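I have a structure I would like to understand better, so I am pasting it below and will then ask my questions one at a time.
Missing here is one protein chain; the remaining ones are kept as they sit in the complex.
A and B are the chain letters, set down in written order, and residue numbers restart from 1 in every chain.
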Amino acid sequence: MPYIIQVNGKQHTADVESETPLLWVLRDTLNLKGTKFGCGAAQCGACTVHLGGQATRSCQIPVSVLGASNVTTIEAIGETPVGKRVQQAWLELDVAQCGYCQSGQIMSATALLTKIPNPTDQDINQAMNGNLCRCATYTRIRAAIKRAAELARA
Amino acid sequence: MRYIAAFLLALLLPPAAQAQDATAKPETKGEYLARAGDCVACHSVADGKPFAGGLKMGSPLGAIYSTNITPGKETGIGLYSLDDFDKALRKGVARDGHRLYPAMPYPSYAKLSDEDVKALYDFFMKEVPAARQANLDPEIPKLLRWRWPLAVWNAMFTDKQGFTADPKHDAPWNRGAYLVQGLGHCGACHTPRGWAFQEKALDDSGTAFLAGANLDGWYAASLRQNLATGLGGWSAAEITEFLKTGHNVHGSAYGSMLDVVNNSTSYLTDEDLAAIGTYLKSLPADKTEPAYAYDASTATMLAGGHPPDPGAALYATTCQSCHRETGGGSPPFVAPLAGNPTVLTKDASSLINIVLNGSQPLVPLGVPEAYRMPQFRAQLTDQQIAEVVTFMRQAWGNKADPVTAKEVAELRKSTDPSSDQVVILRMR
Partner (left out) sequence: MDGLLAPFRSAGVKSSRRNFLKASLAAGGGLLLTARIHGIAKAAVSGEAGPREIALNAYVRVAPDGSVTVTAKNPECGQGIKVMLPMLIAEELDVSWDKVRIEQAGYDPKYPAQVAGGSQATPVNWLPMRRVGAAGRQMLIQAAATTWGVQASECDTTPGVVRHQASGHTLSYGELAEKAAAVKVPDLEKVPLKDPKTFRIVGQPMRNVDGEKIVTGQPLFGIDVTVPGMLYAVFQKCDVHGGKLVSSNVEAIRKLPGVKAAFEVKGGTDLRGLLDGVAVVADSWWRANRARQQLQITWDEGDITGQNSADFARKAAELAKGAPSSTVRKNGDPAGALAKSAKVVEAAYHYPFLSHIDLEPQNCTASFVNGKVEIWAPTQNPAPGSKLVASTLGIPESAIKINMIRCGGGFGRRLSNDYMVEAAWISKEAGAPVKLVWTREDDMRHDLYRPAGYHFFKGGLDGAGKLIAFTDHFVTFSQDGAVANSANLEPTEFPARLVANLELGTSMMPLRAPTGPLRAPRSNGLGFAFQSFLDELAHASGKDPVAFALDLLGEPRVLPDPPGPRATPGFHTGRMRGVIELAAEKSGWGKTKLPKGTGMGLAYYYSHLGYFAEVVQATMAANGLIQLDKVWIAGDIGSQIINPLNAENQAQGAALDGLGTAIGHGLTIEKGKIVQGNFDTVLPLRMRQSPPVEVHFRVTDFPPTGLGEPALPPSLPALGNAIFAATGQRIRSLPFKDQKLNASA
């Protein structure tokens, strides 16, 4: 059945089964490929989006529960000041290797910095632990989060 | 009562012509009753022939194996007359006179009508293919294998009366009572057991009936009208939905209830499921407790990103993405934790078990569920699981006791991780 959902500030209609995960609606129905499929079990974080401001694994959100909540994806996160700074820090520090997990990392990092503008290492561990990086770029992810915080202070 | 011995295998099914039958609607009355009795769940194994037995089951004395109930003459029940079959089913006595272990729920099946026994007999004799597969010996020490004490046990604890309709109630209620007490043998898991492992009540005349019980590391929740820990907050329609699909707005099936939904209740007619709902809704609470009331402050705390303790922090990193900061999950696909009887109940075994071992896929009518609980056995320590489970039991207005690392450690030892493989047990 058709579901009307709010993604990146725009209204979209997705005519899919009620169980369909948001991830596949984003990727295949709305053609927003930035949100990645990694595990389908909320274990890797590659599909992280913001749902009502919370970093959420879109592979575990059935489209039918979205209601009027706004979904923000990597494609639009640069429109927020925090998201923009996170992207800038990621580029400055050349964080990515293969890059596949990084959209999810950036979504989690942006949610963290929105809540906690100057996170400690412990805050970073806490907020980023759900995002796997198989290339293990964790050293730079941590540094880039701190750099984004610094950019906000500057 | 039933534990799956090992990692279950993928679908091993006979040639294509029959493959579709594995999940087909029952064709005969006998087959329907066999579904209602969930015979297949214990008398088949995932990679075995239908009803050929061989399932390892825990018992207080040691492991026993379910038996071959196909019409094979040498290894099955092919030589059973209707009377032999009836004795086994309703009295727990095999054709050769030996007494069955009460893992076979004959105390419940004693409630079956003669007509239904006959229909079941016809199904097993005429519709189930004979399978040559020898029964396995119980792993019970020799000295404890004497079966004569079972006669005494039977004399003390089984009901000889059969089911009598209660004229004070209408037909659907009585149909529900018949299914719940009899074929459904719900009490086998949901009724607490006494000193001799007997169910403390076999029908609604006892307040212990379906009052919740712990078996093999799982706590089967109370099915009585307790407001927070039972079905007091569930409508009859929601009970029906749960039995039909394995989940509803309040929660999802897990543990052996998965087998019940997969192999039994999802095949029942809407009328029968409604009857079960009607009957269960009539069982009064066995204790008074306040109704669950949602507390929004947990969600505000989690959304703020400053979890105050390790349990909340673990929830935020490990669980929140699916079960949400509200604890509301995404029902019916992802179970809510706020107000879920499994979370609220005094015995936290099931909740701990699910976190440790995850959940096997629900497969109502052959369609695997879209979402599945992963396991955290390898990812979290006993202490961490205790912390996160304690958090869930006290968040969003949930009011239940804390859990200790020791409880988790014991369950870790005595349980196995769930397989993610879809298992469909065939009846033909």
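By definition in this document, contacts are C-beta pairs under 8 Å (C-beta built on N, C-alpha and C of every residue); 3 or more make two chains touch, one makes a residue touch a chain.
Bear in mind the structure is a predicted one, so any value in this text is a computation, not a measurement.
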item: Contact footprint on subunit B, counting only the chain that is left out; value: 6-7, 9-16, 19-20, 22-23, 358, 366-368, 370, 374-376, 378-379, 381, 383-384, 417, 420, 422, 424
item: For subunit A, the residues touching the chain missing from this view; value: 16-17, 19-21, 24, 27-29, 31-41, 43-44, 46, 73-75, 77-78, 87, 90-91, 94, 96-103, 106, 122, 124-126, 128-129, 131-142
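Keep in mind that, in the parts below, only the chains that are shown with their structure count from here on.
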item: For subunit A paired with subunit B, centre-to-centre distance based on mean C-alpha positions, whole Å; value: 39
item: Residues of subunit B that touch subunit A when the two form their complex; value: 303-307, 313, 316-318, 320-322, 324-325, 330, 333-334, 370-372, 374
item: Complex interface listing, subunit A residues touching subunit B; value: 19, 21, 41-43, 53-57, 60-62, 65, 111-112, 115-116, 123, 126-127, 129-130
